[in-house]
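A single protein chain has been removed from this complex, and every other one stays in its place.
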Amino acid sequence: MQLTLSGPPHFPPINTVGGIMRQVLFALIPALVAHCWFFGWGILFQLALAVGFALAFEAVMLRLRGKPLQPFISDYSAVVTAVLFALCVPPLAPWWISLTGMLFAIVIAKHLYGGLGSNLFNPTMVGLAAVIIAFPIDLSQWLAPRSLSPGLPGLAETLRAILTGQLPASLNWDTLSQATPLDALRTGVAENRMVTEIRANPIFGDFGGRGWEWIANFYLLGGLYLIWRRVISWHVPVAVLATTIIVSTPMWLLGPDVNPSPLQHIFSGALVIAAFFIATDPVSGCSTLRGKLVFGAGVALLTLAIRRFGGYPDGVAFAVLLMNMLAPLIDRLTTPRAYGHPR
Amino acid sequence: MNTSQPNNPKPGLVKNLLVLAVIGLLAALTLTGVHQLTEQRIVDETQRRALASLQQVLPPEAYNNALIDDYFTARIAGLSGAATIYRARFDGTPVAILADVVTDQGYSGDIRLLIAVDVSGQVRSVRILDHRETPGLGDKIERERSEWITQFAKRSLGDPPRAAWESDQRQGAFDTLSSATITSSAVIRAIRDVLVWYQNEQDEIYALRSEAGDGQIEAKDGRE
Partner (left out) sequence: MTHNHPTIWRNGLWDNNPGVVQLLGLCPLLAVTNSAINGIGLGLATLLVLVLSNLAVSATRRWLQPEIRIPIFVLIIASLVTVVDLLMQAWLAELSQTLGIFIPLIVTNCTILARAEAFASRQPMARSLSDGLAQGLGFALVLIALGAGRELLGQGTLMADAHLLLGDWAQSLELRLMPADWGLLLAVLPPGAFIGLGLLVALHQRIQRSQQPMNENPADGSSQAIDAT
């Protein structure tokens, strides 16, 4: 067996799995609060459902595999998977979205591949991709952010919508929901409207989607905290964001009428959360430093391509999964030469 | 193993060629036989399927001409490529046209539709022949998956007025499939374009010479 070592800086010694996962959860709190402010109570229920299902599946799978529940169940890894998943689904998505997502994430992507550390694919993204394909309508029904909505649904209405999959009679989707900025852009460009014209729609904010851009800012903040705490290295996020800017800027300058600006790309959809919290997954991502740069660049390129050409509006989940498959190869090609050894 | 392995290559060569020839001949004979046996049935089946696909939008009792052979090709503004127009007649009286058209305004690629328009300019029925829309969203335009496509029956350019031939997400008169505005709109506009074309050309449509035998059916498959 060949061991692959990254050069310094190495992780500081505080890092147990539980410790890292707790740091990641701390880093997500600001974005969570922002999400709650812009899109209402839904996220809290999504969080509770996803964490509940994740822990239940984790316990069942540990039992089936003949592993002890402790320490695995309390290492927070399933919780992080669940929280990231909940942040990516629409706030009023019915409960079976979480159930299906966690089934694919925890049972199939994590435990059938051998548990934490052996998973080829990022569990959150497997869960997300599964529900995007299985329930495309539910996954595209986002609420309009606070300042545009006639009133976000209340606590009881939110709960009923999530439990029954149907909106209470007092509400209806046409007034509540709004195409996500990415959807609106794609639809607009398809009917030959100019980007500037499309962006006059109030769902667009200063540089991304209204509400979305603030949540993305808080992901950024959380991500920077993780880099500062050395939980993640800067390579992947920088590669993702830099590649997005480098690729989309010339296209935007050449055809500002049909191509969204780089900021638009970064601040809508799931690109920022993916850059800091998902593509940095040490298990399914790359481990060499150069590999991490390649990995991040690949995620960004594929995301842009899928947003432009694919059948689903946001391609982050698919991009990460495709790069997960390439990660072992990238690692192999970018392994640093050991001192004194020929190539 | 019991495969014989002679050491001398020369007789082996002749023998090999002989074996190849004999087996090749046997294969050719078998294939010829099966081809003879099935040829007529396959032609019939192909015809039947082509007719069955047309009969999705026009019941067989509505016409009595050779529908499949009574067609011409036309370019319709707003639609891509050449459209094939079949003409249904009953005892020589025009009944309806069946337009086999392609729109390139779908969410992911072309959508091919079959639209039946009455002599009066009213839509009789519409079906989707081919598409690549997102499963679970845009593919609800198929009759097998939802009722959506049936809302166009008996509508015409005056009902609703031409400007309202749009999806209701875009201030038009027709239902939109949820989360599939582009797809819905592409289909609605394709129908509208055919109706507009029909209105402009209706005096000549039933008088044009049929192109059957010109090989236009093959040409149609090759378009974008």
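For this structure, a couple of remarks:
We just call them A and B in the order they show up, numbering each chain from 1.
Convention: contacts are C-beta pairs under 8 Å (C-beta built on N, C-alpha and C of every residue); 3 or more make two chains touch, one makes a residue touch a chain.
These figures come from a predicted structure and were not determined experimentally.
The missing chain, though absent from the display, is touched by one residue of B:23, B:68 or B:153; that residue is B:23. Annotation: of A:134, A:238 or A:289, A:134 touches the absent chain (contact as defined above). Looking at subunit B, the residues touching the absent chain are 1-5, 12, 15-16, 19-20, 23-24, 27, 30-31, 34-35, 37-38, 41-42, 45, 48-49, 135-136. Seen across the whole complex, the unshown chain contacts subunit A at 100, 108, 112, 129-130, 133-136.
Please note the rule applied: only the chains that are shown with their structure count from here on.
Looking at the complex, you find that subunit A touches subunit B at residues 133-137, 140-141, 173, 179, 183, 186-187, 190-191, 309-312.
Those residues of subunit B lying in contact with subunit A across their complex are 105, 107-108, 132-137, 178-179, 181-182, 185.
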